[in-house]
Structure formats: structure tokens, C-alpha cells
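See below for the structure under consideration.
Note that this complex is displayed minus one protein chain, with the remaining chains in position.
We just call them A and B in the order they show up, numbering each chain from 1.
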Amino acid sequence: MRLSLGELASAIGADLRGDATRVVDRIATLQGAGPGAVAFLSNRRYRHLLAGTRAAAVILSPADAAACPTAALVMANPYLGYARAATRLSPPLRPPQGVHPSAWVSDSARVDASAWVGPQAVVEAGAELAAEVSVGPSCVVGQGARLGVGTRLVANVTICWGVTIGARVLVHPGAVIGADGFGIANDGGVWVKIPQLGSVVVGDDVEIGANTTIDRGALEDTVVEDGVKLDNQIQVGHNCRIGAHTAIAGCTGIAGSTRIGRRCMIGGGVGINGHIEICDDVQISARSAVHQSISEPGKYSSGTPLQPQAQWLRNVPRYRQIDDMYKRLKRLTGTGE
Amino acid sequence: MRLSLGELASAIGADLRGDATRVVDRIATLQGAGPGAVAFLSNRRYRHLLAGTRAAAVILSPADAAACPTAALVMANPYLGYARAATRLSPPLRPPQGVHPSAWVSDSARVDASAWVGPQAVVEAGAELAAEVSVGPSCVVGQGARLGVGTRLVANVTICWGVTIGARVLVHPGAVIGADGFGIANDGGVWVKIPQLGSVVVGDDVEIGANTTIDRGALEDTVVEDGVKLDNQIQVGHNCRIGAHTAIAGCTGIAGSTRIGRRCMIGGGVGINGHIEICDDVQISARSAVHQSISEPGKYSSGTPLQPQAQWLRNVPRYRQIDDMYKRLKRLTGTGE
Partner (left out) sequence: MRLSLGELASAIGADLRGDATRVVDRIATLQGAGPGAVAFLSNRRYRHLLAGTRAAAVILSPADAAACPTAALVMANPYLGYARAATRLSPPLRPPQGVHPSAWVSDSARVDASAWVGPQAVVEAGAELAAEVSVGPSCVVGQGARLGVGTRLVANVTICWGVTIGARVLVHPGAVIGADGFGIANDGGVWVKIPQLGSVVVGDDVEIGANTTIDRGALEDTVVEDGVKLDNQIQVGHNCRIGAHTAIAGCTGIAGSTRIGRRCMIGGGVGINGHIEICDDVQISARSAVHQSISEPGKYSSGTPLQPQAQWLRNVPRYRQIDDMYKRLKRLTGTGE
């Protein structure tokens, strides 16, 4: 897409300092940008690259504008400007419409005329695909599942029976929405399966990463609210609720029946216990273990730092002895609980 | 399914206190239950909801029976009663029989007349599907693989060549059984692949979660014994053996050649080293790291607790210094090894 800098400035909400008629057609890094490209500076670490950039324009903050060697698109949040500019310059392709001849769609499924069902895909009985839905190659949409307007399953996605997905949701390859939750009861040493009778309800404008799994509820529904962004290989247990506009990085696991608030930011590889509640506006750093509920907004962390292995091997037995150390120290100093 | 409370009590092994002729047709939570529903109380946390329930009957323990405002189905393990009642009231649907026209089944595969091969599925040469097997949409059953009576692959499951699966096994979407183990030998800085010539043998009544992976053995077989329950996104390395009736929660990884005993309960996000042995009846809490063999039954844990980030940042360097702290403390007190 070709845009003048004037058009781009107005589209992204930036203040232009430079030639409004100059045309750009792509976004690039400060280092990789050529004459037709717009670059951006949001991470101060890359500020030293500004002087040498060949970009036609740079999206940057007021503090950096004076140092810009070319046209400047000035705004308070240049990273947001980058997101908007990239979307304008590289809009997503419209998928085709109709049903690919190699797909299989049940006679009782309702597929909007503007929807697309790709090669080798399956749409089972009673499923509903709203306008402009795109079901990519080899995806499976189970019985009675419903996909809202403009939702897109990229490829090899599984939507299980009865799951409801909102509008403009993007689901990446290998994701599984609505598999049975892990419900088992012990009968004298043998496990008895508990039927998982709830479903999954996903709101609007959600993104679900590759190979992420969201289990259906045992009796009620697992819920992912509007605007939630889930990275790859996340596991969401049955009966969880994830609040609107929460973002979770890859490889995080959330055990069953946990509720996470709105606008939380959860790092990668975090483990969150079941049956707990995390309030709104909590940030949890990567690799943390969350054993208990969190009732105060703020930043939380856990874990031990990387060490040279020889040092770590000396420390390992001490990690087991820390309560003994604490007690001995308390006897020496007479303080502590 | 509609049942009288008398029929239900006898089906689940409970003692009925109330009208045996009253009819129920579903299971629900204490809060969500209406007049036709059976609820249950197993977690004492929810005891305050008992008085207000609108359920027709509640499955609960003898200790809670007196407080039940409606018919009571009394048994020692109400959670097991819930599992049994849910299964009776919502029995799994029988899949259809035959081969879907969009599936591909090799001429040399042996498919029982009562089995089902769903849309876009693949059954390769020499594979065997026993009675009442169900191969869901887009599943792949590799060459010579064998599925026992009543086993069900939900959708997008991959069973690799030569894998053997027992009876009544349930495999959720995206699971991969029998991919090559991670076997490599170093040749002057370059890795040489070791062919993975063993297979995977899965027993009866096993459940395997979404996107879980179980690798084939290098020379002998990886074995998952009867009644094992695996949650989502678990990784089982080559040559492992998981003992009967062991249950493992999501995101746990088990490195190669490790043996896990019977009736173990392993939490989510646990990491288990390779070439070790864990005895029967071990319980490992979520997020633990298991570096060495365990020879005593019991409960084990590891990991540091969540902290406000400001506190954690002060603690981080100290985690590296704990052996120095130990030694200084020992000099002060003259005790310790």
C-alpha cells in the first residue's frame, strides 16, 4: 500500500515534521529501512541507530524528534504508531469466499455466503460460520460450534463441539479450543473420568497462538473475554475466566477454575495454580509460579537467577536448608518472627 | 438421560434420603442447579452454597447430609459420586459407523465394521482399527498402528507408524503419539541423528490430553500403562515408562528413559530429569523440578514463592550467595555439616 506521509500521519495520529507529499510503501527497522520505508524508534536502546537511518520517515517520541535526520512522525507512543502504520501499509489480505472443493461441510452447517472454508477443512453438523469467517486448510469446526463475523482460523486448528467464538478472533495453527478439561475422580486407586459438559466462550477481538489449548468447562463454561491476547503454547484449564484485554506470553499454564482479571500482563512460562483469583491490572514476570490469589494490582515475580553451574551446585543443598539457617540466625540476633 | 433418584442412588452407590421417584435429567453446580438437576458438594469451600441450592438432590458426604435442604445422595466420596452421576446422566454419544467419503483408508488397513473413520482422516497401510474405534476428523493413523476396542481419537490427532494403543483410550486433539525421540550423537561439533526404532505402547483406559506428545523409543518401546491420565501439553520422552493409574497435570515434561511408578500424582508444569526412577505412590506438586530418583512414597515440592517484584529484585542476588551465607553462619554458630 502506497501512502503519502501526510496521509500516514493522519492515519496513525502523529504530528508530521517534514514533506507531507513524500510517498512511502512499507515499514522497516531503523537499520533495514530504505528510501521508501517508514521506520520507528520506541526502545531507547536503538537510539544510536537513528542518525544513520535511510528511512523516508521515522515514528518517534517528542524527546527524540530533534535528533531525527529525516521526516519525523511524532507521537507519545511510537510503538503504537508502528502498529498502526504497519497495519495501514500492509493490510491483511481478504480471504476468498466459498467452500473449497476438497473441504467437507455438513449439510446442516450454516455457512455465510461471504465466508471461506479452505482445502481439506471440516465443518460439522450444526456449526455456524458468520460473515467473512475464514476457516483455513485442515481446520476442524466441531458440531454446533459458532464463529463470529470476520473470525479467522489459520490452519490445522481444532474448534470442538459447541464452542462459541466471537467476532474478529484470530486463531493460529494447532490451537485446540474446547477439548475436555482434566476432570477425574479416584475410585480406590482407579481414575474415573468426569464428563466435561460445559463449553468455551471466546469474546471478540481475541488472538490465540499456535498450539495453545483452552479446555471446555466441567459444568459451566471456560470464558475468554474480549480483547484477550494469548501467545503460543499456553494451556488454559477448564472453568477458567480470563478478563478483558489481558495479555499472556507463551508457554504459560493456568490450572482449572482460576479467574484472571482485566488488563493483566502475564509473562512467558508462568505457572498459575487452580481455584485462585488474580485481580485486575496485575503484572507477573516470566517464569513465575503463582500459588495463591493476588488481590493487589502491581508487579510480581519469583524464581532463582541463572548461575555458573559450579556455583549452583554449591548452592543447591543450601536451598533446602534455608529454614534452618533462618532459625539459627534468629537465635543469634534475637529478631524475626 | 432421565433417571429417578432411586435409580441414580443405586447407579452411583449412594444412600438416598428423600423421594426415590423424583426424576432428574442433568448434573449442575450447587449455584447453577434448577429443579431437574442433581448437584454435589465435595469441596468444603462451597459448603455455604448448600442451604440456597435449588437442586432436586445433592450428592454429599455423611457429615454434610444433615444440612441438605433437599434430597440427599449420601456417600463417602461425593466427588466420585459426581463423576458417576454425570456419566449416567450424560453418557457419551455413540459415534457413527463406517468410513466418511472424504476420509482416506489404505486398502491394506483393517477397519472393523463397527469402527468410524471421520471426515478428512487418514488410515495408512496395515493399520488396524478394532471394534467401535472412532477416528475423528483430520486424524492420521500411521502405517501398522493398532487401536484397541472403543478407542477414540477426537480430531487432528497423529498416531505414528507402528504405535499400539489399547482399549477405551481417549486421545484429544493435536496429540502426537510416536514421533521420533530426541536422539542425537555429536560428531566433532555436528549432530548425527540416531534412528528411533522402538515404538509406543499405550495400555487400556488411558486418556491423553490436547497437544500432548509421547515419543517412540530409540531401541525399545516407550510404555504408558493402563489407566494413566495425561492432561494437555505434556511431553513424554523416548523410552519412558509411566506406571498404571498415574495422573499427570498439564505442561509437565519428562525427559527420556525415566520410569514413573504406579498411582503417582504429578502436578502441572513439573520437569522430570531423564534416566531416573520414581517409585509408586509419589505426589509431586506443580512446578517442581525433579533432578534425581525418588525411592520413598510421599509428597515432594520445589520452587520459590511469588513476591512483589521490588522484594524479589532485592532477593535475586542473595539466591546466588546462599552457600556463602551458610558458611558464614556456620563459622558463627559452629554447627552444620
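Criterion: a residue touches a chain if its C-beta (ideal position, glycine included) is under 8 Å from a C-beta of that chain, and two chains touch if they have at least 3 such contacts.
All figures in this text were calculated on a predicted structure; none of them were measured in a lab.
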| task | From the listed residues B:2, B:94 or B:328, report the one that touches the chain absent from this view. | result | B:328
| task | Have a look at B:49, B:131, B:149 or B:197 and name the one touching the chain we're not showing. | result | B:197
| note | Touching the unshown chain, chain B contributes residues 104, 120-122, 124, 138, 140, 142, 156, 158, 160, 174, 176, 179-180, 182-187, 189-195, 197, 211, 213, 215, 219-220, 233, 235, 237, 251, 253, 255, 271, 273, 283-285, 288-292, 294, 298-305, 307, 311, 314-315, 318-319, 321-322, 324-325, 328-329, 331-332
| note | Touch rule applied to chain A and the missing chain gives residues 27-29, 32, 45, 77, 79-80, 82-84, 86-87, 90, 92, 100, 102, 118-120, 136-138, 154-156, 170, 172-174, 207, 209-211, 227, 229, 231-233, 245, 247, 249-251, 263, 268-269, 286-287, 303-310, 312-313, 316-317, 319-320, 322-323, 325-326, 329, 332-333, 335-336
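Basically, only the chains that are shown with their structure count from here on.
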| note | Distance between the CA centroids of chain A and chain B (whole Å) is 26
